[in-house]
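Structure incoming, see below.
Complex shown without one protein chain; remaining protein chains in place.
So that you can tell them apart, the chains are marked A, B, C and D in the order they are listed, and the count of residues begins at 1 in each.
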């Protein structure tokens, strides 16, 4: 029945219309803008590839922020996804008061970018903050987290990781689809809880792990709140991620053409990484509902 | 040492349903115990409790002399074949079989060898690279059996492991499993087996003892022969044997020397009369195995009873004859060569059947207890 | 009108495995057709193709005279019981049963009535409020059957619908399903049934015709009696009947009048001799049903053959005797009362068995074709 | 008849909203048939929103903008309605010539200033009291205060605090006084300081930290950067930091979080002996501008005039947008004693310098976002000792010129 082409298409129709109606024009326009010089207030002026050329050859800031962004993604995404998966797994046990903990773990994500987060993060990472007092107690030198070029990235990485709630919720939902009987079989096979987790749970929810990885990678590349509110890209641009750069180009310096070019470069980057992930997913993602198993 | 000992085991499901009511059972080390009972009588539940998959609501479960109520499944030294297979969908057949061994840190070569051996035993060497969803029902079931076998545990729990196999394959599996059990015992590493089945043949041929369950209580535990010949009560009598025993409530004559129903009178052998003295004029349940009802007077002492033919099922090697005798439905199991003139008769035709009264069972009308085996 | 017609049906799975090789089959309107065959022979695959769940790789499938290769499942007017039940986990048993009716817009009262009826038929009225995960294996299977029954479709497809039931329940289900089929036919609304089973008794008693499959090809389609008595080839002969037919490759004597193996010579009845003329001195396959091998010379014309006892399985109503005769393993099926002195013997003891040579089957050694039924 | 509706957009806090709404009500009462649709919000996102509206041509009739935004929204003076066309409705004589001049781009009056602000010194006199030091009145006293202040109040205590940008302005004030020239030429896109002056600027900036007078850059950054205003800093709240160099308009908010032991005061503007310029850095706070697309220019102008120069409105609005630039409004507040002492003190200090002509109007380019980033970058490097003083001075010259040429 699923072969009926017309019906399938009918179901995607909203999306097709949505893309055409709401995404295509902005997309095309932003792409077009990337070949112009456009300061918002006077009409865009076509300058060919100049934006891209400048970005590739002269823009030190671009290179710097690209490096920062990559570092951030490499650190923060696996941490967030890993953490979310682990906590989801723990929270999936039917224990007393577990509801409370689930909510507690989701709270940071509800807070989003509210003022409390910025204030709190300062309390935690300032020179006399929580982290440092722990360090000092453990006999280490305190670190100027927010002011040290090498450590500042960790403050926003931690913040990003800390707001793992949404990924966690998605994992929690995914865990429900793992049949109980498989855990029983594994238990009989002598698998420890941990082995059940790595050998049964993880493979069976790879579609969702994959989803979270891709999405968090996208979010990681586009992460804005942390660097914007907590470190403001500093110190010495150590946390000056691409999205912050793009934001400033667009809405502080009104250099929309250049901002668009930056965006499309970032887009190409994410796209390439995602394409790679999709390609690799053939080898590690298991779809139980797919007509065909892997060969 | 892996004897099982169940003491007053109870199970209440979270929805309040009490599935097991105080089961007491000893399974000796290396014994092959078969569980039978109607669908829903808690066979799987008991197995799952032994395995440690279902919490025990009451009583004490010991394996090898050690109380394991609180012990996690993986420390109980068991292997289990699940009724629904529970194969790992993301692993090939090979990996499904090898999983337990890998976890136990078995060396690669040994895993290869043991999986190969099991695959051969179960005739599925050509399936090792497949994924579960590429298997037929029977193939999946064999994989589930294989997964238990490769582990060589102290206790095997089988939950209807052959129900999806065809008769031929099932017969060969049956023989192989029995062989395996025997070989292990002879090699000094006996495995205790608890085996749930619905198949009469499996139950009768594989089990050293059979445990008959009903509604979460044990009805009788004994060797197959005893169960067949001396069922403890009408339930066991009706449950063991196929086609099932003819069971009907009938009247004891006032002198206690015969049974009567539908205008017929069935004189009883003297041995049986003694049992019915106290029940003269009351009701008892008559039990008669189909093979003790014949179409011809081939047996001495058989009582002729007139009946009406309902229908005939020809199994090839034997014939099941369904007839009304004195208004009650009876089934007879007759070899094709002793059908006599019954062979040509049709529905509604009359025929005189021959009942071997000496093989008759009698059960209490209320409790169902077998009067013949009472002392 | 719901006859099924399969013409050169083929199925190749996406992984390249060819499961069905050109199957031709006509199932008449209202007929009860049973599919049997070894595990993995494509019974489920065929059923799923008829149902419209699996695409048809080649050939033509017609229901009620209309080619339905491209017709969606729900327009084919079928109901199906799945081998793995496939109950809706989020619905109660009642809703599982009622779902199809609700979709069809059946009035509430009627749904109630039909579900109630099916529940009664399947002895599961007390389960209607449960969720699938609260059911035992057999209970789940009954729900699956019920889901098909309530729909009263033109074609029923049953995939091993009773495999998880105990013998007693299975016997009663068997009778009820047969009854249901008959009632429908008599009421003028015949349902065509295709019924997959591994159970010999089910196959023999329920099927009006049986289709024996092997590796995706049809071996023989005929009534149960014909299949049992005149199997088309050694495969069918071995597959139908339990315990299975003794099948062994043996030598035809140079005069073509007898068979010989392991130093024994078995003279053949004249009727059989004619078949072997051309094969004098060559090999054929001997086929002997267990019931045609006795412990006592009860039958005229039985040929005495010395053997060695291997083991005995006592089924209560009958005994399976396994013995070596001329170095080949044979199984005999003997009523307990005609065991004679065999009853007291042990493994390794000698005994003279009596083979009813007139009941012998002979098959071509290469093709397995039954020589007795060849013309 | 349909009432005429004007849209009016501003940002601000609670008090500003309330008072502005009251003023609007007063205006509506006085002009039946006119409805002012108030569109107000916090400062976060204001620029983004306004930008969208300007791009989309959907901006309100009257809007509050920052002076520095003129350079973006109205580079050639055509971004907003030329108020010169609405002279009848406007009491332009209420504003000083300078005020009008700084709101004029390309000869067109793009808006009218609400108030004027300049950088001043705020001191926590209680802190200095505890440290046993007088509140600094000269540069030398400030530089000298570092060590004893720290000794007395602890190593986290500094006489003056500021974020990088505050500190570079502070140092610029010093150099301005010393050399008589601001960094960027007031009207031309080029660096105005001499190379020597630039070097002095850099040196003075560094001296702020070496003398321990100001919070070190890394430490300050470790507490949260530029967007974390001083009043949210614990060190400020409890008086470990003795003062700050800031706009007079934020005086109230700086004061608002101080705990009960602290006392805020406006100090004299530190001035070098023989200074060539006051060194004070001042400019209009916000402007009110009228959309060039408005359908009711005259009415919008009248409303604008009402807000800035109407005595009644002045009384209603009070100090919510700073001390009014319009003379009559100031008089009303002054007479009604609506000006708190501290504000008044700051105002007088600034007004005195303005009237003396000792505050040069800064170049709008100096406040250009990109230029600010450039400055921050250099001075951050300096604060982290990542660049030598001479290199910094040279970059301020060369890169500064290049950037100024680019942003024009």
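Following the convention adopted for this analysis, a contact is a pair of C-beta atoms (placed from the backbone, for glycine too) under 8 Å apart; a residue touches a chain by one contact, two chains touch by 3 or more.
What we mean here is this: contacts and distances are computed from a predicted model.
A.B. asks: Name the chain not shown, per its UniProt record: "Carbohydrate ABC transporter permease", "proton-translocating NAD(P)(+) transhydrogenase", "Acyl-CoA dehydrogenase" or "Hydrogenase"?
C.D. replies: This omitted chain is identified in its UniProt record as "Carbohydrate ABC transporter permease".
A.B. asks: Just to verify: which one of A:35, A:72, A:210 or A:240 makes contact with the chain not shown?
C.D. replies: Considering all chains, including the one not shown, the answer is A:210.
A.B. asks: For chain C, which residues touch the unseen chain?
C.D. replies: Within chain C, the residues that touch the unshown chain are 51-53, 72-74, 78-80, 82, 84-90, 99-100, 103-104, 132-133, 135-140, 147, 151, 164.
A.B. asks: Using the document's contact rule, name the residues of chain D that touch the chain not shown here.
C.D. replies: 7, 9, 11-18, 21, 37-45, 48-49, 52-53, 55-58, 60, 231-234, 236-238, 247, 249-250, 252-253, 255-260, 285, 320
A.B. asks: Which positions on chain A touch the chain that was left off?
C.D. replies: Touch with the absent chain occurs at residues 1-12, 14-19, 21-23, 25-27, 29-30, 33, 40, 92, 99, 102-117, 119-120, 123, 129-130, 162, 166, 169-170, 172-177, 179-181, 204-205, 207-208, 210-211, 214-215, 218, 221-222, 243, 246-247, 250-251, 256, 259-260, 263-264, 266-267, 270-271, 274, 278, 287-291.
Methods note: only the chains that are shown with their structure count from here on.
A.B. asks: Quick check: how many Å separate the C-alpha centres of chain B and chain D?
C.D. replies: 93
A.B. asks: Give the residues of chain D touching no fewer than two other chains, as numbers and ranges.
C.D. replies: As it turns out, chain D has no residue touching two or more other chains.
A.B. asks: Which parts of chain C, given as residue numbers and ranges, touch two or more other chains?
C.D. replies: Residues 15.
A.B. asks: For chain B, which residues are in contact with chain C within the complex?
C.D. replies: Against chain C, the touching part of chain B is residues 13, 15, 17, 36-40, 42-45, 83-84, 134-139, 141-142, 159-160, 163-171, 198-201, 204-205, 224-225, 228-229, 238-244, 289-291, 299, 313-318, 320, 333, 335, 337.
A.B. asks: Can you list the chain B residues touching chain A in their complex?
C.D. replies: 48, 51-53, 72-74, 78-80, 82, 84, 86-91, 99-100, 103-104, 131, 133-134, 147, 151
A.B. asks: Which of the residues in chain D end up touching chain A in this complex?
C.D. replies: 47-48, 51, 54-55, 72-73, 75, 79, 156, 217-228, 232, 369-370, 373, 377, 380-381, 384, 386
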